[in-house]
Structure formats: C-alpha cells, structure tokens
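A single protein chain has been omitted; all remaining protein chains appear in their positions.
Just so it is clear, A and B label the chains in written order, and each chain counts residues from 1 on its own.
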Amino acid sequence: MTSTPDVIVVGAGIVGAACAHYAARAGLRVTVLDRGPVAGGTTGSGEGNLLVSDKAPGPELELALKSAELWRELAERLPHGIEYEPKGGLVVASGEAALTALRTFAAAQEKAGVTVRDVAADRLPDLEPHLARGLAGGVHYPQDAQVMPALAATHLLRASGAEVRLGQEVTGLLTGPGGAVRGVRTASGVFHAPYVVNAAGTWGGELARLAGVLLPVLPRRGFVLVTEPLPRVVRHKVYAADYVADVASDSAALQTSAVVEGTPAGPVLIGASRERVGFDRALSVPALRRLAAGATALFPVLAGVRVIRTYAGFRPYLPDHLPAIGTDARVPGLLHACGHEGAGIGLAPVTGRIIADCLTGAQPPVDVRPFDPARFEGGTGTGAGAGAGA
Amino acid sequence: MARTPGELAGARPGPAFEITVDGRAVSALPGQTVAAALWAAGVLTWRTTRGGGRPRGVFCGIGQCFDCLVTVNGVANRRACLVAVGPGDEVRTQEGEGRGELAV
Partner (left out) sequence: MVTGVFDLVVVGAGPAGLAGAGTAGELGLRVALLDMAEHVGGQFYRQPAAGLGAARPEALHHDWDAFVALRKRLAAGRVEHLGRHHVWAVERGADGDWAVHAVVGDDGGDGRPVRVRARAVLLAAGAYERQLPFPGWTLPGVVGAGGAQAMLKGGLVLPGKRVVVAGSGPLLLAVASSLASAGAEVPAVIEASGYLGYARHPRALAVNPRKLAEGLTHGAALLRHRIALRTRSAVTEAHGSERVEAVTVSRLDARWRPVPGSGRRIACDALAVGHGLVPGIELGTTLGCGTRTTADNTLALHLGSGQETSVRGVWGAGEVGGVAGAQLACIEGELAARSIAARLGRDPGPEGRVRQLSSRRTRLRTFAEAMAATHAPGPGWTGWLCDDTEVCRCEEVTAGRVREAVADQGARDARTVKLFTRAGMGWCQGRMCGAAVSCLAGDGQPPAQRRPLAVPLTLGALAGQGPEDASEPSQSQT
C-alpha cells in the first residue's frame, strides 16, 4: 500500500517531533500519532532549557553537547518563532565551599568538552546587573541556550513534512511473525509501519507495556512560576550551584533550587521544583514559596515583581536518570525515545538523530549503549520505582 | 430626572483635592478610584500596550481584566479601577510593561 509509512512515531511532543524531523531528513516516510494535541504533555509545561551546565561528565553530557550543536543548526533552519536564544548559563555560589565544589565540577566538565568561564565575585554584576550582591562567584556556560518548547515542537513537525494524526490514542501494538512490530492500533483504526518509535514521554512506560516490555518511566513533578511581563531583567539562565545536586538526586522529597531566566515574550520564568508524587497536579504552596524565595535571593529586584501564573508539569524519568534511546532488542521494529526527565527539550535533536540513524543503519553520533531501553529488564535497573507514586 | 450620577445618588462628597496626571493637575473626590477620578476628568486612557503601543483604560471595571494598569506614585501596574486616589497622587501614563527602569 503506497500510503504505508516507513515509521510511526508515537508522541507529538518535542522528542517525537525531533524523531520525525531527522527520520524524514534521512528519507523516511513518517506518521506521527498523539492522543492529544501537539506539545500536549511535558513539552507544553517545559521552560525550554537547553543545558550542558547541569550535567556531570558522562553519557548524558555527551548527548547534551551533541544536541547543543544540533540546536544551533536547527535554529538556522527553523523559523524565528521557536525563540531560540543562545543566552548562556550562569551558575552562582553563595559561599566559598559551594564555589570550590562548583569549580571542581566545572573543571571536570571542561575536560569533557564543555566551555566554562570562571567568573569572580566582582565580575558577576557585569553579566547580571540585578544579581544579589555578596555571592562568592560563579561559572559562565556560554553553550547553554533556551527555546520555546511548544513552538519548537510544532515547527519541527511542520518542517519534517510528516503526516501528523492528532487525537489518536494508541491502544495496542500490531505484531507479526517472530513478534516483529507491524504497526499500532488506535481507538479509530490501525496504522501499519515496520517501525514504531515510542516518544510518549511520561506515558512511555505505558506504551512499552502495550508492547509487552518493561520500561519504568515515572513522573517527577515540577512547578514553574511565571511573572508579569518585564523588559530584559535577567540575561542568562541563572541558578545556584545546589541545582546540580537536586537534578541528580534520588530523593523523592521536594527540592527547589530556583532557575531564573527571562523570555523574549516578557515574563521571567522561575523553575523548577522536583518532587515524586505521581501525577498529582494539586497546588503545593510550600513548593511555590521556596521557588519564590530562591528567585528573590538570587535577584532581590524580583521581590516587587508579580507572579501571575504557575503550572505543574511532569518530567518523565528512568531510575538511573538516563533516557531510553534506540532499538529495543526485545521487540524487533520497536524503538524508544523517552525518559529524558527534565532535559527532553535540550536532548530532543540528538535523540531524533540517533533514532534516524538506528532506522537507516547509520552510525549514531554518540555511544548509545548507556541508553539501551532493555537495561531495566530482569531487575538490573537501579532501584526501579524507588520513591515513586503517592 | 437626574442629570448626573451624583445627583441621582444624592452625593455630597467631601472636599475635592488635587492629583496630577502626567504632571497636569486634576481634581478628584475622596473615595474615588483612580479610574473614576480620571473618567470624571474626561480621561479615558492611561496606558499604552507593549506590542502595538495602543491606548487602554478601564474595560471590565471590576479588577479582572488588568487593562487599566497604570503607574501611581512611581509604582507600575496598579489597577486603576481598584486603587483609591489620595491627595497629591501622581498618576503617570504607563508605557508597555511599565518597568523600563529595570531593563539591563
């Protein structure tokens, strides 16, 4: 049948859009399915952080560095509407001990290929005039950038030329002889293709279950505060050094180091708390309070600025805090591209590239073994499900 | 039949006082909101939008639409339809987000 695509991507968030984009560029015919609208899940709640600064040397940093490069390319090709801003990150330390730890961390990152610039305390106001006085110093990461996630997703999809079918919830996987994937079933019909990519974000674990395999994707809630529209008050992505420890933490408890950044649209975004409480959207006043306290500690001028909105999003995470990217050895024809936790916007392009390379038999740009989707099978995953659910 | 709202309600307001609107002296009555004082003075707009620079004033009148935001005594983004006016208040037309002084 001429209308049968080469690959079906499940999920029209940023990762699904990037998979569709790079697969289409590799010459494949792509159909994207989503149960909701474009960017209806975690993508629509994201701040659009494209960060290398918060990643320790290792496989995720390798992904992030490659992805930062791909984002720069995409920014050239896609419309300005995606609001790509190569603004750089600034990590600050409040005391000498934190500064020493930050510098050690940055030195290791530099060896792994990250551009880092030490910023002495008295130079901080040059980078961020409104930053609180009395900080011990910081590190500037010029490679950090920002994008408007929902617009990036829709523009990536449009540029891909993929067929996008929205309102299609996948209810089952079609398999053939030997268990190989033949397509998917949705509430309204069947879609055939020899390959299916699981880019379902927080719901990626559910899709894996439909395929009969384990992929323990779990939600980690985050609140974001949005201020009234302002002129440019904050130039970089600015956060305190303890954010890195929060990102890497295995704790289920609330962690709230604030990341503060301006946006082209005007509001300052303050993100993001991290809590493992399942899919609970209930407002957490303590989480908001701590975000506000963190932001005003970094930028005292914000104390008089009004916050007009807050929202919760759910980061899809896997127990070892690495995404699942690539072919699933357990189900021929099934690929995964999910579990990026809070880094999905940043890591989307490299994820799309790897998926396209897997589909076409090309050599992926990074070593993909750490992201093997089957790594949690048989209890080998580290502490699957620990602290999750409520 | 009454010819003014004040006549209709039998208003006997306290003594009028002066405020300034973009430096111009305007008379106001005790108890009025900034918006009511400005309407009484024939002023309908006191803000220009961030994008198109277009004039805005009261729309919903009950504090829900935020169209009537204005700078009062140097504080931006006050809702003119809620904030009571006081003697000597300096009301300034607010341009855009009204926070130009914060720009870096």
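The definition used in the following text is that a contact is a pair of C-beta atoms (placed from the backbone, for glycine too) under 8 Å apart; a residue touches a chain by one contact, two chains touch by 3 or more.
Quick caveat, the model's predicted, so the values are computed rather than measured.
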Pick out which of A:Leu50, A:Ala64, A:Val114 or A:Ala295 touches the chain that's been left out of the picture.
-> A:Ala295
Against the hidden chain, chain A presents residues 12, 36-40, 44, 150-151, 154, 157-158, 164, 166-167, 225-229, 265, 267, 270, 282-283, 285, 288-289, 292-293, 295-296, 302-312
Residues of chain B (touch criterion as defined above) contacting the omitted chain | 1-14, 29-33, 35-37, 39-40, 44-45, 49-52, 54-67, 69, 75, 77-79, 81-84
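Quick note on the criterion: only the chains that are shown with their structure count from here on.
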Chain A and chain B: spacing of chain centres that average the CA atoms, whole Å | 45
Can you check the complex and tell me which residues of chain A touch chain B?
-> 128-130, 228-235, 266, 301, 305-306
Please name which positions on chain B make contact with chain A in the complex.
-> 50, 77, 96-97, 99-100, 102-104
